[in-house]
Structures are given as structure tokens and as C-alpha cells.
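A selection of the complex's chains, in situ.
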Amino acid sequence: MPDKMTDLIEELALANRILAHEGVLDGFGHVSVRHPTDPGRYLLSRSRSPLLIEPDDILEYTLDSEPVRPPKALLYAERVIHGCIYQARSDVRAVCHHHAPAVMPFCIAGKPIVPVFHLGAAGGLDMPFWDQQDEFGDTNLLVVKQEEGHSLARALGQHPAVLLNRHGATVVGGSLKELVSRSIFMCQNADYQLRAMALGTPDPLRPGEVELAGVLGMLPNVVSRTWEYWSMRLEAAGGMPPRRSSAKAARRPVPKSARVTPRERRKGRRR
Amino acid sequence: MPDKMTDLIEELALANRILAHEGVLDGFGHVSVRHPTDPGRYLLSRSRSPLLIEPDDILEYTLDSEPVRPPKALLYAERVIHGCIYQARSDVRAVCHHHAPAVMPFCIAGKPIVPVFHLGAAGGLDMPFWDQQDEFGDTNLLVVKQEEGHSLARALGQHPAVLLNRHGATVVGGSLKELVSRSIFMCQNADYQLRAMALGTPDPLRPGEVELAGVLGMLPNVVSRTWEYWSMRLEAAGGMPPRRSSAKAARRPVPKSARVTPRERRKGRRR
């Protein structure tokens, strides 16, 4: 299991940076992934801008959004978004909360994002809205209380995404890679939809088309192509995350066959 | 012929990257060119994002869009677009299918792109639309069946380009260079047309102007200038494709004087 854990942590750091580099995340926003073996925990960075996140920034949280180990750094204020959604949706393995410029006009005008091109179907039909004001009155609009997180999770329901009025969006996925492509395609869709309104009335996908096209982002053909593309763009910009530090990796139990015997250690043999 | 083939394959890789770097292609979309000597075949990359394509990714296809050699990699799902157009249009030597942000609003609002500046005339008058829904009902909007490809080719007719509702565009050219400039100018035209609508009613080129200006992109003056410009921009971004690998190039018939004799081979002499 430990290698799977290291891989997932490195993939999470990469996902953060890809989403930042592709314009979904900026100085704010965050991405989490459910723990690979314990569905009652999830992984999320300490409070840091997504473009800068390293594997060593990733912390483990309970579904109450409490850090499993005493934190040495500031935490994201809005981590209840993640915990509450993982509690409500056992099918969800990754969550992204963002304020992408492409979706903000929809969150501000209160107008629905509807699928207007094949890849945009990943956002699903009838994307719901959640207005913190409705249930909680005047707030600073940050989702920081458990009851706020649960309320948001209820608004999300079984949808792939929910829009937060005057705030941003929250997107979920059955895997980190599905989440990343859905988040990016949803922003492209929003951008195309808004600009199409300068020409006339957008003509959205039919419900049957949304259902059939909604899974395009998960075709092996598409996943391999997009992941290589987004990673390459990030790399070309000098933005690839470092590997997990060996100190952290050393926490994993060493398999018996690989253990150094006390005698070998005395002889100075090192792997 | 073999050198001509290598040149064309390298030009095709470059064309892919130029179109990606200039914002016509993104993670998706593809460009093909008809085989230089066998009009019954065409060249197209394996499934890969255009910005990353190398000469060694280029495969040879029949006009039924079957790979001539057993493929070792994933193929583009929508390659029938290319094969069906090469079947229908003997004058076409290059095809590009894309989802450029500049044209998407037109594909979504169902509004025609019309030439609004001299270089935009390369897109021609009365650019047709093709809606997959009309003939095939609900699909995932990918053009993957032969009958879908033939239907799209019929809609293209003798035009230089066709818009696919809720999907993207397909552009053709009498050469790779004509295709590249037409695709780029068409996106500029769409962008200018959309923004002109914020000011009032765009006043398009007269039909006589479209006819005279439609060939500007093929003037020696223009071709040499644009190809140098787009290549330089790509190079400045570190994006030039590698040359065709010598292993691949070695497939070409080796001239007699350069052949290794069986005796030399036994002695271990290698070129």
C-alpha cells in the first residue's frame, strides 16, 4: 500500500498544479482525493496556492476535516467542503473547489452553465446552485462550518458540480483524472457558452447527447492524451512538482526482504 | 520519393504544432495530409495532442481510415473525417479537424462565420453547417462511423470549411500550407466578427472581394512570411518537433552503393 500512497500524493500535487496552470485554480482553490485504502479519510494540501504545492505539503484528514496528525502549518479554511462531500457521496474520490474566471460570471449572474459542446457534457445536466445567504444569512461567503459544508453537499446531490452564488464552483469526480478533465472542460464550456451569447442563443446538447458524451473524458484514448498534454504544458513552464521527499517516503514500512540487518548496518552497507 | 516522404512527414508534425501554438488546436484536434504519391492513402498521427506530435508518430492510412501497418499505439477515434473527405474531394490534399475557442461560439449559436477582413476570405462564402443530430440522432458527437464521415463530407461539399454544431470545425486545403493559413485566418476572422457585434452589425466582404481576397494566403509573399513567423514563434517557445528518427528513415530503400554485403555483416560492420 505505501507505494500506492506515495503515487497518489504525487498525483495530487500534480493535479493541483495542472489545474492552476490551465486557469481553473489561481492563488486560491484546492483539490483533494479520498485516501486510497481508508474511505474515512482524505488527502489535501496545507494552505498554499495550488501552483506551488509539493507532495510534502499534503496532509491527511478525517471526514470531519480534522488533520490526522497535529499540523505544523496553516490549513485551508474551507476544507469542510471536501469532508462533507466525501461523507455524502461514497462514489466520489476527488473534489475540487475553485473560482475560475470562466465560471465566475455564471455564479454572479445566477445563470446556469449548460453543456454546449461534447466535452462540456462532463458537467452534466441541470447543474445546481447553492447560495450561502439562503440558509446562513450574511457571512464572509467562505464555507467553514460543518453545517455549511453539509448544506453545500446537499445542494450538490448526485450532480458532478455545483455553482456557489457570488463565490465559485465545486466539482467532484470518480478519480483524480476524471476530476481534472471535468474541471477543465467545464471551464471551456462556460467560456464558449458566454461568448456564444454575443451571437445569439446558445443551442445546448440534447439530454441524450449529454448522457452519451458525458463519459468522453474517461476514454483511455482521451485520458492518456490530455494527461500527457497538460503535464507537458506544465513542464514547459517549469512548473512540475518535486518528488515526495525521501524522509517522508521512509515512513512507509520497509518490506522484510529489503530490510537491512543490524550486521549489515554495522558494515556500512546501505541500499 | 523517400526523401519527399520524410519531408512531408516532418512538415505534418510541424503543421500540427504550429496550429496548436497559434490556438487553433488544443489537447484535441488533428491534421492530416494526403500521401505524396498514392492518392489512396493519407498520413495522420497516432492519438496524441498536436503540440507533442513527432514525425515518428505519423502513420499511414487507407481512405477507409484503416492503418496500413498494424498500429502499436492508440489511434484517433475520428479519423474517418479525414478518409471520407479525401474520398469525396480529389482536390483536397490536407484536412484539419479542430475545436478552436474562436469558432466554438458560432458552432454553439448556429450563426454563420462570414468573411469580415481580407485574410478571412480564405474561409469562403456561405460556410455550411453539419449537425450530427439531424441524421444520426443522439450520439456522443464524435464522428467515428464511416456513414458519419461521409455525411460530413457531403455537407462540406466544395467549400473550404464546414462547422459542426455543438462540436467544432473541419477545414480543407490544396496543400498543408494553405490549410494552416486558412485555419489560422478563419479563427482570426471569427474572433473579429464576434467582437464587432459588440459595436453593431458587422459589414462583411462583398462576394467579389471574397473571390479576389480568398487566394491571398497562397501568395509567395504571404506564404514565406507567415511560415517563417509561425515557425519562429513555435521555436521561441521551445516547441519545434524533432527530426524523423534514422531508424524510421532507414525503412526507405537503401541505395545499392550503400548496402551492406552479407560478408560485411558477418564481420560486424555496421553503418
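The first chain written gets the first letter, and so on, giving A and B; residue counts start at 1 in each chain.
Operating definition for what follows: a residue touches a chain if its C-beta (ideal position, glycine included) is under 8 Å from a C-beta of that chain, and two chains touch if they have at least 3 such contacts.
For clarity, every value in this text was computed on a predicted model and none was experimentally measured.
Complete-complex copy count for the single protein sequence, taken from this structure file and not limited to the 2 chains in place, is 4.
By definition in this document, only the chains that are shown with their structure count from here on.
Summary of the copy comparison: rotating chain A onto chain B for the best CA superposition needs 90 degrees, to the nearest 5.
One inter-chain figure worth recording: chain A and chain B are separated by 34 Å, centre to centre, where each centre is the mean of the chain's CA atoms. Contact residues of chain A toward chain B in the complex are 116-119, 121, 188, 191-193, 195-206, 208-209, 211-213, 215-216, 219-221, 224-226, 228-230, 232-233, 236. Remark: chain B residues 26-28, 47-49, 51-52, 74, 76-77, 99, 101, 104-111, 133, 137-142, 165-168, 194-195, 197-198, 237-239 touch chain A in the complex.
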